[in-house]
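My questions all concern the structure below.
As you look at this complex, bear in mind that one protein chain is not there, while each of the others sits in place.
Right after this comes subunit A.
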Amino acid sequence: MRLTVPAAISHGRVFRPLGLGPRSRLDLLRNLVTALVRHERIEAPWARADEMRGYAEKLIEYAKLGDTNERAMRMADFWLTEKDLIHKLFKVLAPRYQPHAGNYTRMLHIPNRDSLDRAKMAVIELKGNPLPPLIRQRRDSEKTLLNQLLKGYREDMQQAAAPQAPGGTPV
């Protein structure tokens, strides 16, 4: 605990001391990364999820190098405590993110935890997961005024681009 005032002020400090020490912090983050790769969407305290996000994206970048790569295999072996997930990482997640360049995860805020600590929580998920989407896009209906005007405009442009014979023959 930071009991002195100068130690309590943390302006500009990016290092987050999680857990009991440096080794404990790495173990914590390793557990979270394993859970993320297994379930593809987890809820965690915001600070831990934020810290873990960088490690998860770096792991996926290593996985993209391929499982024949020695360094990639050693990284996956260290970071994933459940060894069946190494196969999932190289065979499922790496091909999924091959066309993307970065930003493989999405992190959103959640209401504070219900227990006594009222901790700030976040949900972190791998993009392209098979679960239902977190944010539902509310699109305007096709029949609103603006959409109808734009539809008419689009049809006019199509007719001008590809003039069809009147009473077109059925395809």
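A few remarks follow.
Keep in mind that, in the parts below, contacts are C-beta pairs under 8 Å (C-beta built on N, C-alpha and C of every residue); 3 or more make two chains touch, one makes a residue touch a chain; residues count from 1.
In the analysis below, contacts and distances are computed from a predicted model.
Between the listed names "Tubulin alpha chain", "Auxin-responsive protein", "Large ribosomal subunit protein mL39" or "Proteasome maturation protein", the UniProt record for the complex's undisplayed chain reads "Large ribosomal subunit protein mL39".
Among A:Gly54, A:Pro95 or A:Gly152, the one in contact with the hidden chain is A:Gly152.
The chain not displayed touches subunit A at residues 140-141, 143-146, 148-153, 156.
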